[in-house]
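Here the complex is missing one protein chain, while the rest keep their positions.
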Amino acid sequence: MAPRQEPLIFQYSRAGRGAVDQWPREPDTPLEIPRELQRPRPPLLPEVSELDAVRHFTRLSQLNFSIDTHFYPLGSCTMKYNPKACNALATLPQFLARHPLAPESRGQGVLACLHELQEMLCALTGMQAAALGPMAGAQGELAGVAMILAHHRSRGDLARREIIVPQAAHGTNPATASMCGATVREIPVGADGDVDIEALRAAVGPATAGIMLTNPSTLGVFERRIVEVAEIVHAAGGLLYYDGANLNAILGKVRPADMGFDVIHMNLHKTFSTPHGGGGPGAGAVGVGPLLEPFLPIPIVVREADHYRSLTERDRPRTIGRLSAFMGNVGVLLRAYVYMRLLGSEGLSQVAEHAALNANYLLARLAGAGFEVAYPSRRASHELIVTLERQARDSEVTAMDFAKRLLDYGMHAPTTYFPLLVPECLLIEPTETESKETLDAFVAAMVSIAREAREDPERVRRAPHTLPVRRLDDVRAAKQLDLTWDPDARAPDRPG
Amino acid sequence: MAPRQEPLIFQYSRAGRGAVDQWPREPDTPLEIPRELQRPRPPLLPEVSELDAVRHFTRLSQLNFSIDTHFYPLGSCTMKYNPKACNALATLPQFLARHPLAPESRGQGVLACLHELQEMLCALTGMQAAALGPMAGAQGELAGVAMILAHHRSRGDLARREIIVPQAAHGTNPATASMCGATVREIPVGADGDVDIEALRAAVGPATAGIMLTNPSTLGVFERRIVEVAEIVHAAGGLLYYDGANLNAILGKVRPADMGFDVIHMNLHKTFSTPHGGGGPGAGAVGVGPLLEPFLPIPIVVREADHYRSLTERDRPRTIGRLSAFMGNVGVLLRAYVYMRLLGSEGLSQVAEHAALNANYLLARLAGAGFEVAYPSRRASHELIVTLERQARDSEVTAMDFAKRLLDYGMHAPTTYFPLLVPECLLIEPTETESKETLDAFVAAMVSIAREAREDPERVRRAPHTLPVRRLDDVRAAKQLDLTWDPDARAPDRPG
Amino acid sequence: MAFIPHTAADVEEMLAVIGVASVEQLFDEIPPSVRARGLAGIGDALNEMEVTRLMMSRAASCGFALSFIGAGAYEHHIPAAVWAIAARGEFYSSYTPYQAEASQGTLQAIYEFQTMIASLSGMDVANASLYDGASAFAEALLMAARINRKSKSLRMLVSRAVHPHYRAVARSITSLQGLNLEEVEYDAASGRTLVDSLRAHDGEDITALAIQQPNFFGVLEEVDGLSEWARRRAIPVIAVVNPISLALLRPPGEWRGGADVVVGEGQPLGVPLSSGGPYFGFMATRMAHVRQMPGRIAGRTVDLAGHEGFTLTLQAREQHIRRGRATSNICTNQGLMVTAATLYLSLMGPQGLRRVAAACHARTRALVEALVRIPGVRAAFAAPRFHEAVLQLDRPVAPVLAALERREILAGLDLAPDYPELGHALLVCATETKTAADIQVYASALGEALEARTAA
Partner (left out) sequence: MAFIPHTAADVEEMLAVIGVASVEQLFDEIPPSVRARGLAGIGDALNEMEVTRLMMSRAASCGFALSFIGAGAYEHHIPAAVWAIAARGEFYSSYTPYQAEASQGTLQAIYEFQTMIASLSGMDVANASLYDGASAFAEALLMAARINRKSKSLRMLVSRAVHPHYRAVARSITSLQGLNLEEVEYDAASGRTLVDSLRAHDGEDITALAIQQPNFFGVLEEVDGLSEWARRRAIPVIAVVNPISLALLRPPGEWRGGADVVVGEGQPLGVPLSSGGPYFGFMATRMAHVRQMPGRIAGRTVDLAGHEGFTLTLQAREQHIRRGRATSNICTNQGLMVTAATLYLSLMGPQGLRRVAAACHARTRALVEALVRIPGVRAAFAAPRFHEAVLQLDRPVAPVLAALERREILAGLDLAPDYPELGHALLVCATETKTAADIQVYASALGEALEARTAA
């Protein structure tokens, strides 16, 4: 029943219309603001009724794919079910109403949750201490790299400015290193998906601040020589950073600290099922071993007798500092806390087991159906990579075409063209919350599209056909920038 | 993005699957229930994951038209915007948690709202007292007719068992009269839409218990000779019942008590904007003049000093009794209360003015576009009737075909074939919350369908074309009853 | 204010199209003698912020107490998913699914609901809801009278162990059509309705028999014997049941004598307590009686293209078609609650629902065990129970309840007004929401309250 297209909210606007029930009364005292500081013209906001707004945004919502409506096997994104309880309980009225600067005596319930969350994350990762402030994975990375650099600096070792990153790493890893003022040094990955150990040996040295790894890697396989990697880096004086955006495959199976990592960030909006919200918010908690604990970003919640308290710069003089105006994305942290309490230790282990089961099952089924998987000799972790190089060559149907065509089959596309080093790839992450029937339906769709690619490639190349819009022109979007609505300009689809 | 069809929830079921987080722990004490009283086989309930359920019902929701997504000009149903605040505030956690038999000392906040709601409804209607127990319009009618009968009985007048109902009345009116054990006596309506006064005079007599009217009537016009009607009925010893399902057109304009009515029910789920919920719940509060007050159904909330209390049979020995297990649809009543507080007296008058404005505007526009309106010489009230008799004759395109085709235009159909006495009619109620642009779009759609009816009638007759299902076979539904899912039977669309 | 989108310019344009000078003129058919001018007694509008604050304070006055009250409305865990989905605008703000093609979501949910209710109650078909359990009971009596046309007496035997409010509602409604509700006494020792007490009516013209399982006291009735008595005499049996209990208890359709109409309160299935409503009544029956059933029914059919779809069916029973000869006047029902219940039952499934029932049963057992250990407290009835129990105290109940309320405990329902013959009787209930600690809190508080007063 979704409309195929929905006008812009501005197109509903009529001068003098408005959701007046939402407006406070006009004050009876005059403004005490000098005229030259006052706004001369009102901003371009729509003048619509409450019904207009409700209807518009409800209809917009219906134009989206989402976990609540579709299978969403987006690799590296862990799009699993977001339990409704997490939302309901993180948004209890008192939680929502609490001001960040309210006295801690009036937030003990929140602080207790945060403290326990820190402890649980430490238990999961083997780290010694955690901080919850970072507001997404990338900010967690920044905290982590900043701590590594602070550590070297604190030892007077100012030369260590290089961060090693494997080729296949997520884009945020090199971007973070740069943002921290470090130099990025890429190392290649071997044919089996593991880091090229020789290249690593060659790369480390007195300039090495550390290495950023994720394990299982973004290639969907477990880095088997991780202990050796850790030894090499540590021996060279560097530290190991674990990109824990995707912990889904290792919960209860292996702890990053035990593999030799010194610091980790965790995407609570992936593994711990806080929703992605169409782009965020997330939370990128960090965990550290003893070496880096003094540098953790503030605030950190500690328990003192029966009272919970947030540490400040006074308590932690060597902290890398504050990364958010207040305490990070508390509402997201509460969701993760509820999720972890709902699962408990056994449930968390089951997550890893069934995430791996689903990924390996898909791998076996897809391989069986004739798809080429990137690392056929390897176990899949929580995700797997299919390369459509052959299809691209034979039928000129690309991974992107496959992805778009999947939308017509009522399934969100996997991640495309990432990791960059596998050509025409789909990175597929089914997650543990999807059933075998859903996976089977996905395989059936892939098989069907492969047939279409041979028999009617144009159909695939021009997909999607059943969505609110046909395939969009990204090139035009970037060339003829149209980033805000101009009331005086014409819409592109109504050419003059 | 709505799926075109969605399997039954049972079709997702797999033995052993389940939303286990929702289940309490298995108790550690054995059942103390004799074996012969125990259930031998489990019920047919689906075994699905929480995600299955969320996804299934979210997708189902997307198959519906609704106020939040579509214009819904369903005559006699007052499908106007249901403010989100009403839902949010009626479902505050303490309201939801309150047990109906909790002491009144722990429900003063609720009782205060209910008491004030009674008072506001009296103010609106001119009635002396109100009771909120009836759970929908029809139950309000039952309460009203029962009070009328109780009144006559209390005076020893046992002969008055006849309820007069105009031909055009809503079906619940005669059904209620029958349900109350009264005899229904129908009287005709004149060509101008007003009750046939001579027929009324002929109908009244010593058997007359009362008359049920709605004014404006279900013909969408105001009964102009209402004062005379009241005199006739009262003179004959009968009482006047006002079917106040649709008060939208008279708020602040005329009060039923002032027209001579003795009792009224009000559909809070129409005029007072509590949602219709895909079928209910509603609330059918009743108001009465002094004559009938002793008979009001219990409970009734009174204020005594600073305390609110519900009256019982002990306080009101002549009450017609209790109509619900507890206090009626309290949650619905709270929504109506919030709505009325948001509007205030001025807002409520504006409702009537703009409901009338929208209906008369549509009437003028549709008449201007060549549609035949049922009572062209009359003002529309909050709704209006178009008859498509000509189209049915000329193109064999019925009112139902028009209605179904409107769905393709993204608008819910008006009420069809009601009132029964106007052939091929559409009863159109735009309500005050819709904008002029929406009304204009409706007129444009009607004009377009009328053209289609001439040029391509089959297209209209086979509508809808763009909905999740094509036109459904109602005859088959009633003949080959399929009212529950049988796991062993085949679905009808997969013929063996 | 009134959620009206009209700008001043819109109003002008629209008036011009209509051809009137002012909005007032649109009301010129109302006789001037009765025209109202404005609205006294309603007060000025508050904006949403102001109403929010008002309602927050009204809600706060209700608090959250530890409640052991049951008596027809039960505190159960409601999964967050239930109302997160049921409150979606597409369910919340749609009308009765008269335009089937534009309402497949609601219709399919009703069809699923009917399937679940029919199976739970062991019957063939169910409707799409009635107002609440009590009014459903009244409708069941009226329906039984239609089913049993042979009987002329309109005498309905109703156990006195049926919820007193249900009996009251049934009286209010069915007396209008002349039904006579006659009470069948329960057995003072067991709390059950005995087959023996029916024997007095052997050979009489009885139109229907109504029993509640578990009954108002929480006691399990001898439903096989009772239903068999009726079946032998071709008297329709009306069963009033708690839907949660049906996960454990033999469904009425499988009672030895069977049942003809099964009704009950749907509230336990995911509907919040909310001071008493909105809840929903459910009704199930045998296929043979389906045309006598009140309320809406959804059916599965096919569309023009042969694909399956859902639509309201058997509408010829209903007021909008049959008018004065309809099976009932019901029109609006409790649709949204049905959507919620269908979600609830889907999340629970057969196993979860059984666990809820078993947990309620076990908790109540633990509660009774804890309370009867207190001097001055004893269990009133000997028969097995589901999740409620009647206790007898050694003194009037009301002041004891008041004392416990001051400690934030709602200790149960005083039965004195409805069952004076039971003495100082208190009806208590513990559902799966009550922990061992909660029960301990109650027991201690009750012990202290009784001691304090003994001492005083």
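So that you can tell them apart, the chains are marked A, B and C in the order they are listed, and the count of residues begins at 1 in each.
Quick note on the criterion: a residue touches a chain if its C-beta (ideal position, glycine included) is under 8 Å from a C-beta of that chain, and two chains touch if they have at least 3 such contacts.
Since the structure is predicted, the reported quantities are computational estimates derived from the model, not experimental observations.
Novice: What are the shown chains that the left-out chain touches?
Specialist: Counted over the whole complex, the chain not pictured touches A, B, C.
Novice: Going by the contact rule already stated, which one of A:300, A:407 or A:445 would touch the omitted chain in the full complex?
Specialist: A:407
Novice: What does the interface between subunit B and the hidden chain look like in terms of residue numbers?
Specialist: 1, 14-17, 20-25, 48-52, 54, 58, 83-85, 87-89
Novice: I need the residue numbers on subunit C that touch the omitted chain, in ascending order.
Specialist: Interface residues of subunit C facing the absent chain: 48-49, 52-53, 56, 64, 77, 79-80, 84-85, 87-89, 432-433.
We take it that only the chains that are shown with their structure count from here on.
Novice: Between what two chains do the most C-beta pairs come into contact?
Specialist: B-C
Novice: What chain is the most remote from subunit C, judged by the mean position of CA atoms in each chain?
Specialist: It is A whose centre lies farthest from that of subunit C.
Novice: Where the centres are mean C-alpha positions, what is the separation of subunit B from subunit C, in Å?
Specialist: That pair's centroid distance is 20 Å.
Novice: For subunit A and subunit C, what's the span in angstrom between their mean Cα positions?
Specialist: Centres of subunit A and subunit C (C-alpha means) sit 46 Å apart.
Novice: For subunit A, jot down the residues that touch at least 2 other chains.
Specialist: If we look for residues of subunit A contacting two or more partner chains, we find 1, 14, 17, 21, 49-52, 54, 58, 83-85.
Novice: Among the residues of subunit C, which ones contact at least 2 other chains?
Specialist: 1, 3-6, 10, 47-48, 79, 81, 84-85, 89-90, 102 - these are the residues of subunit C that touch more than one other chain.
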